[in-house]
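One structure below.
Heads up, this is only part of the complex; the chains shown haven't been moved.
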Amino acid sequence: MPKPLPPYLGAAYYPEAWPVETIDDDIARAQELGINCLRVGEFAWSRMERREGEYDFGWLHHVVDRLGAAEIAVVMCTPTATPPAWLTRRYPEVLALSADGRPYGHGGRRHACPASPKWRELSAGIVSRMAAEFATDPAIIGWQIDNEFGCHINESFSQSAITRWRQWLRKLYGDLDTLNASWGTELWSQYYTEWDEIPAPVQCGYQHHPSLRFRWKQFMSEMYAESCREQYGILSAAGCPNVTTDGMPNFHRLDYEDMFRDLDLIANNCYFPPEQYAGIVGECDWMRAAKPRPYWFTESATGWTGGGQVGSLYLPRPGSVRARGWLMTALGGEMVLYWLYRGHWSGQEMLHGSVLHPWGEPTPGAQEIASLGEDFVKAGDFLRNTRVPGPQVAVHYHTPSSWILDHEPQVPGFQYDRCLNESFHRPLVEANILRDVIWSGGNPRDYKVLFTPFMACLPAEVLHEILDAVREGLTWVVGPLTGIRSEDATRFRHNALGDLEDALPIRVVQQFPATGIDPPVIWTDNCTRGKATLWCDVFEAEDDAAQPLAIYESGPAAGKPGAMTIDFVGGTIKLLGFLPDPADPGWLRRILADAGVEPVCQATEGIAVVPRIGASERGWIAFDWKGLGGHAVIPGAGTDLLSGAPVCGVLSLFPYDAAVVREEP
Amino acid sequence: MPKPLPPYLGAAYYPEAWPVETIDDDIARAQELGINCLRVGEFAWSRMERREGEYDFGWLHHVVDRLGAAEIAVVMCTPTATPPAWLTRRYPEVLALSADGRPYGHGGRRHACPASPKWRELSAGIVSRMAAEFATDPAIIGWQIDNEFGCHINESFSQSAITRWRQWLRKLYGDLDTLNASWGTELWSQYYTEWDEIPAPVQCGYQHHPSLRFRWKQFMSEMYAESCREQYGILSAAGCPNVTTDGMPNFHRLDYEDMFRDLDLIANNCYFPPEQYAGIVGECDWMRAAKPRPYWFTESATGWTGGGQVGSLYLPRPGSVRARGWLMTALGGEMVLYWLYRGHWSGQEMLHGSVLHPWGEPTPGAQEIASLGEDFVKAGDFLRNTRVPGPQVAVHYHTPSSWILDHEPQVPGFQYDRCLNESFHRPLVEANILRDVIWSGGNPRDYKVLFTPFMACLPAEVLHEILDAVREGLTWVVGPLTGIRSEDATRFRHNALGDLEDALPIRVVQQFPATGIDPPVIWTDNCTRGKATLWCDVFEAEDDAAQPLAIYESGPAAGKPGAMTIDFVGGTIKLLGFLPDPADPGWLRRILADAGVEPVCQATEGIAVVPRIGASERGWIAFDWKGLGGHAVIPGAGTDLLSGAPVCGVLSLFPYDAAVVREEP
């Protein structure tokens, strides 16, 4: 039988919840809707293993076989997010504990402690069995490990976790002298004389030491990543294809740079409403940048969401689901799955939008999926043969720094994601500048302009790579709040910004929160006025290579520079001591213009255009995400593969419409 | 000595807190104020039984005897809401536990676990002793069991409770296969292989299974009801008259249909300020409908309330306390007791309004009570000889459905009581339509029009009884959110509304939350425009018996019906898929008019008129609850028993005044 080709379009399916006779109906309906991919097995451990050692995969083979026969690709999931009741009753030591020492009992999900050796063993057991059963099944195109590591619960205070925590610290620091010196434990009598004195951050008088909290966060993130890698090892060794896990970065705050490092591809769940364009783009931009192959959206909302109770809830406007599907694909994806296929008739997520109603009939969203499916058939070859060209601009996203700033937000109201988005990523999106969101390991040489705000902890090797890139011509926009903490989340004893300050011909001479005053600034490049928000560093130049880029007009540092332009050998560094007012991104546009960065094209607000290039063909994907319709000036001519119409210069779109223009010479 | 006759007017009295010599003063004061009923013994266990087995009822006999001699009726209470310190120290196993496993220790009230066998035994002990002492005391006209079951604490996670919970489930389902199938436990690996795996809803990863939560709620409610029944059995067997317990429905959310089933009469505590007319009416309407005999208000506020700390706090406007007393009585009550008689000088409730100040002098509220007492003397015979005639309209109130919707409110902001009141009960009250609030066991044949909104779980026998009544002419207004869940709180696999949808010639073809759009609708019966709020079902008729009653004007179901009129053999069903805008109840008035339901009479807003009929006399009770005064057109002529004035046609009332018009031919 022929295997379906990407792009994959479909949903999560839970056949374990339904009588076997309804499965054929569901498959037939999927075919009618143009669905070519279903994701199965996600939480079905107690169906695969009713009692310890009593395995039953027959029902799942049946499902996979029927799907294969129907030319529907299968993504198989490991069910480790939901240990069965018999398991946690028999092995209570695997339960995660909350900070107050109480177990998360059976009844929800994700209640296993990722640091528990017994849990690792039991996980490996079920995963190995699944691999043995399904590794080579031709219907299966990929594997999802677990589900949303860190969702609901992202730390555990079990005895296993605390034991492992101390081992982990010992491995990290070698000896207690080093730990004490690195954390600065002399204050508040926090000095440790034995490893066993080091607590997990459970209840204490006031708050815990920031270095301890930072390392704990990193430790727990590593435990999840390590669990994931263990499953990857088993599945990969057994020959399972395309093994990944499904992330949800803003929500879970684990270090995905670590978690996805060894996985085959990036997958993500995205519940932004179609109208939250910048949010969805942000997801696409890091997924595309993180691995050199198309990413997967393993979950998205077909219509209204709601979780088990009432969570985020929205009704997509007609046409917008299709437009969002194009957005997810155009920027580098090859899979759009919705959650869920047939609505649940029981359990914690009955109140969630779905493709089919629980009684088997299509929901309104289903029609849009069908329509997207038709698009994918028409544009499939083009999508498979092209990719998004490398952007000239990138923004750094650094989860460990977000942990530091989450715990010590410097000023009230600071939120890592929101501030990064509003002042840096969103202005790029709105200016139609193609951009990557990169982790600390991303290559700065790939870009003309790199933004590095809020990277509180700027690892030395990252700094040096960036400076090398600057020497080769990169414009580096750095700060505010970048480089303010050591790798142990402490401040520095000799200056404000550590290695960064040492490397540049400037000194920080003053620091204060902008809260309550938001001092006005003058941008020296065009003498316009702006506003410093959040935090204010005040600089002094150490030589002429450093010139003021912005000067505080009033406030405690009136007349002194709050941002610098630094000629750094071959390139330019723009050092920001404050967060520029997100409402006025003119400063950023001038930097891009100076660096020669151009927008993709001119277009009505709400029309996005994504270039695509391939070995033998090229073109543009355009879609309207605001629902108002409009026009884009395409720098070329071609045919819209969706409508079949010729396009030359101006491309017009109806509300929420999409076009895939293959250039023709 | 002559026994006082109803209506009973008085308060709760705590003689255990006062030196014996003040009791005579307090009784004399009560007589001056026209008080003819006091409620005693409520929390006095440690005074009745100082140490285990050391009983002393002498002081209480003294109080009851003195009250009897003063012709003040006594309501005797069992003190089981407050176990003594010696008891919980000696039998810690009787303590209720919070969900985090911590006991509720001695120091407040209601800290015993209703599922504890030892607690049941100890409760039975004190209650039996009280019965032996007081069952035949001629001064005692009734008994109150415990106080406000479910107040403060309405669940317990003790080992006794969890053991009993599993027994209870086993009795309910018989075997685990049935439970697993009924709850749909295949999802999230929630399948149970042993009864002991089933948890109580303590901390878990994310939330618990809705079926488990629903059953747990029902289980705990039954434990309270069972405790109550056990006390009832003892008291009743001993010959105690008028045995009941005091409820507070909106606050405690236990299933009172179950709890009051076997009790002798309905009693309730009501702390609505006089101005919250619709709220107080709502209480009267269910109490009157629930049992064919006058109900009791065992508590109400004389003036400001406040609880021990600062709770709801209001100052009644002069005259309004008397007006509220009339409201409570006119609609079918025969007792108005206030909380409390002489203000506490110690303990958790010092800051609470009272009839007497702690130092024994009357508060301002006392004068209104005296004035109400004079009224009751004048109108006593009429009140005893008449009752409220049966209304033509009823509204369903279904506590189990409220549990389901509390846990899964479908849309943000939904509150069972508020939505039921605002869109259904209050429009009836404001239109001067006499109405009952009935439980699921109420008889639909008693009414012309029955409203059944939000009855998420519509038991089959209830549905069939209603349909039978429709066949006999009932107009049934059903929905929204009625019939959406099985008796296990699951959805259905074959349709949206289960048996209800099966029984009617319609299909639900779409469902979505109204949140954020509140789509406009067109009422087809008069082509006016309305608004769909909360939730939207979309219907399709299966035959001509079903016609659109309202059509969505825009939104995801534009042009499709959101409410249906169904000719159902002899009667009419109005099926609502959305919650009509509470600000515009025109749709409801049209239904009532079509069904031939008439208001009691025309009256100025703020003037309520309640008809009363008896074997040999009839008339109307009228009162002003808004404090503005006004007029009512009485359909007849008679004499106002309070003022002695003749009334013919128009009755005029001063602010907060009342009139009892006995019809004269």
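Should a chain be cited, it is by its letter among A and B, assigned in written order, with residues numbered from 1 in that chain.
We take it that a residue touches a chain if its C-beta (ideal position, glycine included) is under 8 Å from a C-beta of that chain, and two chains touch if they have at least 3 such contacts.
In this text, all values refer to a predicted model and were calculated from it rather than measured experimentally.
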Overall copies of the shared sequence [whole complex; 2 in view]: 3
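The definition used in the following text is that only the chains that are shown with their structure count from here on.
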Between chain A and chain B, centroid-to-centroid distance (C-alpha), Å: 50
Contacting residues of chain B [partner chain A, same complex]: 100-101, 183-194, 196-199, 201-212, 407-412, 490-496, 509-513, 515-517, 555-556
Residue ranges of chain A touching chain B (in the complex, touch as defined): 14, 16-19, 22, 43-47, 50-51, 79, 82-86, 89, 96, 98, 100, 102-111, 151-153, 303-304, 306, 308-310, 313-315, 318, 343-351, 357-359, 361, 363-364
